[in-house]
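Apart from one protein chain that is not included, each protein chain of the complex appears where it belongs.
Every chain is named by a letter (A and B) in the order it is written, and numbering of its residues begins at 1.
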Amino acid sequence: MKLFSTSSRGGRIGSIAAIATVVALAATGCAATNGGDSGDGGGDSAGTIAFLPKQLNNPYTDVVLGGGEEGAAAIGYDSEVLGPLEASASAQIPFIEQATQQGTKVIVIAANDPDAVGPALQTAREAGAKIVAFDSDTNPDYRDIFISQVVAKDVALIQLEIISEQIGGSGEIAILSATATATNQNEWIKFMEEELESNPDYADIKLVAKVYGDDDADKSFQETQGLLSSYPDLAGIISPTTVGIAAAAKYLSTSDYKGKVALTGLGLPNEMREFVKDGTVQEFALWDPAQLGYVAAFAGKALVDGTITGAEGDTFDAGDMGEITVGANGVAIVGPPTRFNADNIDEYDF
Amino acid sequence: MSTVTHAPAVPRSNALKRFFTAREIPVAGALIALILVTYIINPRFLSPQSTKDLMLNATIMVILAVAQALVIITRNVDLSVGAILGLVAFGTGTVFDMFPTIPLVLVFVIGMIFGGLLGSINGMLVTSAKVPALVITLGTLYIFRGVLSSWAGSKQFFSGDNPKAFGNLSVDTLIGIPIITIIAVVITVAVAMFMSSVRSGRDLYAIGSEPDAARLFGIPVGGRVLSAFIACGALTGLAGVLYASRYNSVGALTGSGIELDVVAAVVVGGVAIFGGSGTVAGAAIGAVLLSTITGALTATRVDKFWQQAIVGVLILAAIIIDRVVSLRRARKLRVNEAKDV
Partner (left out) sequence: MSKTMTTTSRGQLSRRLIGHDAVIFYILITVVIISMITVNYFASTLTVGFLLIQVLPILLIAMPMALVIVSGEIDLSVASTAGLTSATMGVLWRDSGLDIGTVMALSLLVGVLCGAFNGFLITTLGLPSLAVTIGTLALYRGLALVVIGDQKVASFPKELNAFVLSKIGNTGIPVMMIFALIVIAFFAVLLHFTPFGRGLYALGYSPQAATFVGVRVGHAKFWMFVATGVVSSMVGVFLTLRLASAGPDNGTGLELSVIAAVLLGGVSIFGGKGNIPGVVGGVLLIGTLTYALRLAKVPETALIIVTGGLLVLSVVAPSVIAWGKERIRLNRVHREVQGQNAPGITRA
């Protein structure tokens, strides 16, 4: 019995401490107004742009962010990279909140989930931040402008074109995507499905499966295996994600399917070079990811300056990329996709 | 919790009986049934290429499960294995980057020593601080993963960065079996023999059954547990080296989240979660079973969303079987005692 009486005494001391903490936290709140303002007049910079990629430590993301930092420097902004180590929607939220609290003028985000980041972005907007989505869009309600790498439909079509060339215009194909909820992936897949149905050139091509490797190397690898073992007549795979296409290529290059099953999609030249040279992959596509970050920085500045509001028909200056026009739904397009193959892959380093 | 010590030294006359009552049998039976059913539905499931893939997929999990079983049998657990695997895999890439001509054997030795060192950190914390391994290794899981993330950053090593001969380990086969799978089988057999016929191996069961009694009996509990953690780390390190050979890229996230899969495989394989019973062979079969399910589901085109739920059901089935077996054994022991009196 003695035990329990001491334990509740411990509880009492604990509760006193708990109250003290709440008081301390409340005091934090009271000191708010002056604290919040003091950090704002930060030096000679025009403000800060926070870049929030889907996840840190991802080679593709690094290239995008490199362009973003270059763009921010060109317009006289400080840039900051915030983000989770793993690509999940809920993990991005604390970083949006952090950027809000730091009074960041522009938040540039690649959303892991179009809706989940919404409420947090809404709070950030109310605190005065401009929201630029890039790479993967959020729900349009929650952002001012979306910088799209390329016209979504073009990306979808170029991949279909490549695969059709490689499999001779007929046969079964499958798609190896990233996460099942990724906005950009699903949009491309939708365009591919529509095109397969409507375009007579593709009448003999049949999409038999869509699998998701979650942008995880192992999982994409195993999904590729699964595809090949369950669809014996598979002629080609499209993987519109850099992680997926690299994992699929690694599997194909070590298996009996090498050279028999075609593979294309969106890949990074540095990751794919080995597989293009050994014949596993003939051709794949991508845009220049650095341009995406670069243009996003300029769009952020234009929004802050009030030059644009993200409405259709607005135009803004994007430095080396020239003038860019905002299209329907606040989407601005950067440039056409590039095809990479054995002839030109050595000209690129990213 | 089952505290019935698995008795490895049974008289030979009982050997046959023991074989049929062994805890591995239901797991192996489930595995065979799974393979047969899948094969009947989709004969391509056992085509040469698919068979090779099944073996390759199971390889790394088997080594991890054998390693984990050593620790779990002593009534501990190592949750940091995913991070250890990642550190060693990334370390392997780094070693090849620095010394491209290094002999492959040396890479394996370095990987195992590195893993063993990480395991010894866990082991020392667990034995000297006398704090449960679950908590310590949960902490080192975070720490090791953090160290890996800051070491690796966004750097990744691709298969193209490693020597061809290293990558070929997971492509080349010997009588149809991939070389890395042979390595895994050899290790399982070696560890199984050690556990059943070497004194210090049997000590691990005693420690897991009743640590206090083991101590009274004169078994150096601390030392044995520390060695189990080191061995677990070293084998996990080996798995890390093989991982680098098998997959396209190793980086900051390599191996994350794998720890629960490993523990699940061990439990499905009939090792009691509170130690003292089960075998490494069982754990290895458990690992094969779990990794085969993934392939079987895609091959039979069952909705992949069912996969995780099925794994959950298997784990529950395994522990329920364990419970039934140990209850029955306890009753039999009581009956026998009654007869003796």
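Here are some notes:
Quick note on the criterion: a contact is a pair of C-beta atoms (placed from the backbone, for glycine too) under 8 Å apart; a residue touches a chain by one contact, two chains touch by 3 or more.
All figures in this text were calculated on a predicted structure; none of them were measured in a lab.
Which of B:130, B:164 or B:199 touches the hidden chain is settled by the complete complex: it is B:130.
The chain not shown here is touched by just one of A:49, A:64 or A:89, and that residue is A:89.
Residues of chain A that touch the chain left out of the display are 2-4, 6-11, 13-15, 17-18, 20-21, 24-29, 31-32, 35-36, 38-39, 56, 80, 83-85, 88-90, 93-95, 97-98, 100-103, 113-116, 118-119, 123, 127, 139, 180-181, 212. Interface residues of chain B with the unshown chain, by the touch rule above, are 1, 125, 129-132, 134-136, 138-147, 149-150, 211-212, 260, 263-264, 267, 272-274, 303, 305-316, 319-320, 323.
To be clear about the criterion, only the chains that are shown with their structure count from here on.
Mean C-alpha position of chain A lies 36 Å from that of chain B. Of all residues in chain B, only 42, 44-45, 47-50, 53, 57, 149, 152-154, 156, 158-160, 167, 170-171, 247-249, 251-254, 256, 294-295, 298-301, 304 touch chain A in the complex they form.
On chain A, the positions that touch chain B within their shared complex are 56-59, 61-62, 85-86, 211, 216-218, 221-223, 225-230, 232, 246-247, 249-250, 254-257, 271, 273-274.
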